[in-house]
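Here you go, one structure.
In this view, the complex is presented without one of its protein chains, the others remaining in place.
Chains: A and B, in written order; residue numbering restarts at 1 for each.
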Amino acid sequence: MNHVLLPRSLNDLWSAIRDFPEAAVYAGGTDLLVKIRNGSIPPKDLICLERIEALKGVVDHGDRLVILAATTFSQLLQDPAITNRLPVLAKAIACLGSPLIRNMGTIGGNVCTASPAGDTLAPLYILNARVELASENGVRSLPISQFILGPGLTLIETGEILSAIHVEKPHPEAIQHFEKVGRRNALACSLASMAAIIRLTDDGTVLAASLAWGSMGPTVITCPEAANRLIGQPLSLDRLTEAAAIVRKAVCPITDIRATADYRRTIAGNLLLRLCTLQMESS
Amino acid sequence: MSINCKINGKNTEIRGPADRRVVDVLREDLGLTGTKEGCGAGECGACTILVEGEPRLSCLMMAAQLQDQDITTIEGIGEPEALHPIQEAFVEQGAVQCGFCTPGMVLSAVHLLNCYPEADRSRIRRALSGHLCRCTGYVKIVDAVEAAARAMGKEIKP
Partner (left out) sequence: MTRDVPAVGCSFPRFDARSKVSGAEKFAADAYAPDMLWAGAKRAGIAHGRILAVHTADAESVPGVFRVLIRRDVPGTNRQGIVHKDQPVLAGQKIRHCGEPVALVLAENREALKLALSRIRLDVEPLPGVFDPEAALKPGAPLIHAAGNTLLSAVIQNGDAAKAFPDCDVILEDCFEVPFQEHAFMETENGMAQQKPDGALVMTVSTQAPFRDRMEISHALGLEFSAIRIISPYLGGGFGGKDGATVQCLLALAAMNANGRPIKMWWDREESFVAGYKRHAARLYYKLGAAADGTLNSLECRLYYDTGAYAHLGGEVLELGMEHAGGPYRIPHVLIQGWSVYTNNPVGGAMRGFGVSQVAFAIEQMMNRLAEKLRMDPLALRLKNALGRGDRNSSGVTLVHSTGIISCLKSIKQHPLWLNQADWKARAGRFKRRGVGVCAVFNAMGYGRGLPDSAIAKVELTREGRIRVYGGVSDMGQGNTSAFVQIAGDMLCQEGNQLELILPDTDRTHPCGSSSASRTTYTYGNALIRACQQLKEKLIHRASLVLFLDEPVGLVLLPGRVRHLPSGREVSFSTLAAMLPDSDRMAIDQHVMTVASDGNLNASGFILGFPHAIFSYAAHLAGIEIDALTGGVSVLFYLAVTDAGRIISPQGVEQQVQGAVAQGLGYALCEDVQLRDGKILNPSFTDYIIPTALDVPEVASMTVETVESTGPFGMKGMGEVGMNGPLPVIAGAVQDAVGVWIRQSPVTADRILAALDVNKGVGRKP
């Protein structure tokens, strides 16, 4: 019989962690409880964050947003700050799991699970996300690209939780694009995903571009070289094709039961070609 | 360990291990077998219950998480002699075949029509996308929720 603690405040949380230092922390449980059931993680005491209001919500600080870690995906999809200012993230969340999973799962959980296929991760990387880690001793923050080391591996330390994610708001006129490739249209592990934030001038020339790919390596792959190749020209098929070739060299996907490395590499570039349909939308 | 919550409108005290799955508490301890288990891993939706009105997967909830919550299971939606309009629509539209996925589908539909009384087929499909059904091909389930929306809309309007 293991303990399941339900702290109501951060102070309660720190007490709980002190009393049960071996406990696993979860919010929605859609990753952790599945892993305990299938034996990847042994049964243990649990601390659930779902009742801590101080860990929920989105705070607007002008040029950046602070997304509190235990906010569920459904709550984020209902928040105008997310849907209006961070559509690249909203689109990723909208195709994550299922409505039921979105009612329970949280963005903090998705980041800490650090799956190479984590749906929110590519958007968070190009939003220059910083993760805030809290413990009873205080708070520290670091860029998400430093926080996530590899599949399932982060720099979180014992006694810490991921308390918030800070993201920069992109320029209001930037195009924010996200596409996920899965084996079906819901309840699908991402085989490949691409997040893009593109700024165009009035005549359709690319001013700035940020690109990131998920499920293409142990962590998110950003490929600035491909992004830079797009700058100074409209988003033509030819230009995107050149950039696609660069991306295919930059990604290091694996072959697993879901897809081959070859397929992933091919579509990593192909997803970039989709951007030429955006050119038509934006003009 | 003792947990106090409300289930289908009734104050309920639950005794037992804190890490017992809610689906087991409901089915085995409380005899509420309308909530089903199809996969145990959150992938099929058969174990769906409403927590404070929101659909959740009871196979991925620990008993401790029931504390102070207002829970609705399929038994709280209607009875064979007094069905909810959504359930009536399921019956009439032929949306029930083997029936194992049905309770979960109904609960998500209840939540959907509460939030979006005029949900169209596309939105209905999306709302039900976490529920696997192996018998119906989903079409008549979507028909049923659409029909229920129409019927309930007529009731609300004066």
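Simple rule for what comes next: a residue touches a chain if its C-beta (ideal position, glycine included) is under 8 Å from a C-beta of that chain, and two chains touch if they have at least 3 such contacts.
As the structure is a computational prediction, the values presented were derived from the model and not from experiment.
From the options B:E28, B:E52, B:D68 or B:E118, the residue with contact to the unseen chain in the full assembly is B:E28. Panel shows subunit B; residues 27-28, 31-41, 43-44, 46, 73-75, 77-80, 83, 87, 90-92, 94, 96-103, 106, 125-126, 128-142 of it touch the chain omitted from the view.
What subunit A contributes to its contact with the hidden chain is residues 38, 98, 181, 183-189, 192, 237-238, 241, 244-245, 248-249, 257-260, 262-263, 265-267, 269-271, 273-274, 276-277, 280.
Convention: only the chains that are shown with their structure count from here on.
Here the spacing of subunit A and subunit B, counted between their Cα centres, is 29 Å. On the subunit A side of its complex with subunit B, the touching residues are 1-6, 28-30, 33-34, 37-38, 43, 46, 48, 50, 74, 97-101, 103-104, 185-187. Within the complex formed with subunit A, the residues of subunit B that make contact are 17-19, 40-43, 45, 48, 54-57, 60-65, 67, 108, 126-127, 129-132.
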